[in-house]
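A single protein chain has been omitted; all remaining protein chains appear in their positions.
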Amino acid sequence: MALANRSLVTIDDLTNGEIEALFSLVDEMSDSIDRQSDICRGKVMASLFFEPSTRTRLSFEAAMQRLGGSVISAADASATSLAKGESIADMARVVGSYADIIVIRHPWEGAAKVAADYAGIPVINAGDGGHEHPTQTLCDLYTIKKERQTIKGLRIALWGDLKYGRTVHSLTYALARFGATILFRPGPGLELPEHVIRKLTTEYGGELNRYETLGQVVKEGLFPMDAIYITPSSPHQLAMMPDISIQVELKSGVDALYVTRLQKERLNATDEQQKKGKYPVINKKLLKEKEFKRTLVMHPLPRVDELAYELDADPRSMYFKQAARGVPVRMALIALLLGAKEVPVTEKDSFSRKIDYPCYRRGFGVKCSNPKCVSRQETETKYIKPQFKIVANQPLTLRCIYCEHEVHPGYIASSDWHEGRLSNKKYHSANSHWARKIRAENLIVFDSEIEAEACGFKPSSYTKMPKQKGQRKESRKK
Amino acid sequence: MALANRSLVTIDDLTNGEIEALFSLVDEMSDSIDRQSDICRGKVMASLFFEPSTRTRLSFEAAMQRLGGSVISAADASATSLAKGESIADMARVVGSYADIIVIRHPWEGAAKVAADYAGIPVINAGDGGHEHPTQTLCDLYTIKKERQTIKGLRIALWGDLKYGRTVHSLTYALARFGATILFRPGPGLELPEHVIRKLTTEYGGELNRYETLGQVVKEGLFPMDAIYITPSSPHQLAMMPDISIQVELKSGVDALYVTRLQKERLNATDEQQKKGKYPVINKKLLKEKEFKRTLVMHPLPRVDELAYELDADPRSMYFKQAARGVPVRMALIALLLGAKEVPVTEKDSFSRKIDYPCYRRGFGVKCSNPKCVSRQETETKYIKPQFKIVANQPLTLRCIYCEHEVHPGYIASSDWHEGRLSNKKYHSANSHWARKIRAENLIVFDSEIEAEACGFKPSSYTKMPKQKGQRKESRKK
Partner (left out) sequence: MALANRSLVTIDDLTNGEIEALFSLVDEMSDSIDRQSDICRGKVMASLFFEPSTRTRLSFEAAMQRLGGSVISAADASATSLAKGESIADMARVVGSYADIIVIRHPWEGAAKVAADYAGIPVINAGDGGHEHPTQTLCDLYTIKKERQTIKGLRIALWGDLKYGRTVHSLTYALARFGATILFRPGPGLELPEHVIRKLTTEYGGELNRYETLGQVVKEGLFPMDAIYITPSSPHQLAMMPDISIQVELKSGVDALYVTRLQKERLNATDEQQKKGKYPVINKKLLKEKEFKRTLVMHPLPRVDELAYELDADPRSMYFKQAARGVPVRMALIALLLGAKEVPVTEKDSFSRKIDYPCYRRGFGVKCSNPKCVSRQETETKYIKPQFKIVANQPLTLRCIYCEHEVHPGYIASSDWHEGRLSNKKYHSANSHWARKIRAENLIVFDSEIEAEACGFKPSSYTKMPKQKGQRKESRKK
């Protein structure tokens, strides 16, 4: 399975074996970073950054330069043709005809996927809103692997902004896939989004324990946290692992403590008032606790106040190493996607990431609920039709293929039943028993009764029942 | 006639033969775009963009990189020394001492000419306000030539914003020179400017027919348009071509349909209200008309709403090809101007573009009427004197050598007549019979009576006659 000519939009675009193979090339590149300057000679990378960044953009550009390639760069959205109302698809097609590979950062979630769909050349997602940032995840994983030789079975604590921190989302998926145990400690109101938790528990087959539900004995001696995610090495056994085993599992200490800054730019004003002050802070005092004795302290940078400068000289501090590894990691990735290097891939782990969910592609009835989703932007709706994976029935849950947010349409119908007779075009509550009876290929969904009726459907007797209108939003929380 | 060390400010800086020669080099470069990387090694291109652009800037920079050269880039006016009040001349001289070639985009019309005058190295105009954008024209022409083998005799329709669209202005000149028939269909209020029409009809020897003046028989079967420009292959014959021949000429269909977006950023507020909604739109339905059966659909991009996404897969759609050809076209151009490549030029066409108009260089009495002209900007008046070509006598018409806008000074005098005697220093109405009697080298012109009197001239009996004050503006419309 060659990596050449592929794109990297989410960390799940790479298998575990491909990541391991990439890391072996990173090792090789790190050893002789100055002597790579012919690998990509004559190749051009377009670096398109529609959001502020120094670190990520410069590390990508440095990586391409060190490979001997060259860079064309758009660093500032306001100075680009997007100001003239251009769509991402058009931009991607045009730039795709200038360059050999595109790196894109964009505030709209799913924008990198759209770019990859249209560019005709490999596209690397350098951050799409609060969605994903897979190359940061590669740097993080590579750092853990390098310092601990493995990821499987490690205990990794994730602190801080777990809601908006895109680096955290990509990282949790990757850690889960490699079999780490993850301990979440969010800042107040900054819990992991529901759709991330769903992926962790359904697609990577893990188990989530909430701290508050643990027995008192277990809580003692554990540092405060929100939830523990445990990857089952032997699923059935672990799912039944009693509280006391969690304590045993954790007492030998935390292998890595990964903290992120508060993503101020993604908060609304009231959020900001609340969150400041209660945000977790990593400092010398904290690191004196016994469970952090050998802990790798990690941070994607930039930091604000959540990571004290007094730790910079501490041998456990990994954040500048993480950053420095950004260049060789990206060199390896670029070289592979451009086909300038090849590495043999062996899949040691049995992880198969793709559950084959049925798709909802009708392009009407429902749109993504995430206002930052690329599929909802004025310039993009001209050519993008909403598309979803049907990931659950009870409650009916559709996952946007662009931003991976979930929607819970309130009403459903079947394309199979009305057979041209208008009187048969009935719609039902998504909570009624019909939801499970309609086959995926016949499913029609509606955000609201108004929409259903606008499409010519009439309410059935199951429309108002068993759920009341207005409760729809609550249904998102398990 | 070598291209090395020359600048490209307007499309008329290249002869037809030079353009054909350039195109043969484009063919060569397109065939082996990856293997050009030694042609410009060691050369530096300065890319100075004082207006938003992704496409044009990135395609120039990609072109230079693919030639093996390197790029220094200023992408955003606000981050440059122009914010410190620097003139274009100073900037051009300084950057001209750093780089080997300059590419400049600037909102002021004529800015590229000023840069070329002072840089001391080749300068390429990448768009100067609403004036010209010659490399876009080269991509457009190259695309037509490539798809239809010739340009001579083709029927090309230009739709949309013909007033502010600089790509349209450069393109009409080029099409005229190569002998195409041009059909104009402007958006409401967005007709081709008078000075462009003048150039077409006086300098390229063509004929303009207004649609409304055509006979009814002819109008039938013609899609709505504003004006038809016909390049006379044998001038005298065609000038007398009756309406009915136009119909014959056009019935075999439109060879290319070139549409541009509404240049919102150049409209004022009231303009914007009016123009939206009535703007022509190219979509599947329109292209079903018989005259568009084999039509190349062209657009300089970015598009907004005037070109439907549903056409993207249509084989007639050329706009992404146009964009993609931006790189090899610019590679060829850069290589030629830097003297890194040479091509033999043969002038097959007899087109000689330069009418030797007399010049008005006194530097007083009149200034360009275009508020966006470089010659009128505060930082530039310190060293730029207004200069004009005297292109017509009735009414007296001066064309700015920077932005090519026309002015119609209201008053004239002769430097020949007063011979030092103050009482002889008289000025006359530009509409009086004196206008034709004064020889160009003796001509003195004045925007207003106030200006004339400030220079020590007294009104003659021909001052108020035959034109009233206040009518001057109207006189610009033929």
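Lettered A and B in written order, each chain numbered from 1.
The rule we apply is simple: a contact is a pair of C-beta atoms (placed from the backbone, for glycine too) under 8 Å apart; a residue touches a chain by one contact, two chains touch by 3 or more.
Since the structure is predicted, the reported quantities are computational estimates derived from the model, not experimental observations.
J.: From the list A:R93, A:R166, A:H195 or A:R261, pick the residue that touches the absent chain.
T.: Touches the omitted chain: A:R261.
J.: Which residue from A:R66, A:K389 or A:H405 sits in contact with the chain not drawn here?
T.: A:R66
J.: Could you tell which one of B:L8, B:V26 or B:A46 touches the chain left off the display?
T.: B:A46
J.: Pick from A:M29, A:A75 or A:V366: which residue touches the chain that isn't shown?
T.: Only one of A:M29, A:A75 or A:V366 touches the chain omitted from view, namely A:A75.
J.: Provide the residue numbers of chain A that touch the chain removed from this figure.
T.: For chain A, the residues touching the absent chain are 34-35, 37, 49, 52-55, 57-59, 61-62, 65-66, 70-71, 73, 75-76, 261, 264-265, 301-305, 309, 312, 320, 323-324, 326-327.
J.: Tell me, which residues in chain B touch the chain that this view leaves out?
T.: 41-42, 44, 46, 48, 70-76, 78-86, 89-91, 93-95, 97-99, 382-383
Note that in this section only the chains that are shown with their structure count from here on.
J.: Any idea how many Å lie between the Cα centroids of chain A and chain B?
T.: Between these chains, centre-to-centre, one finds 49 Å.
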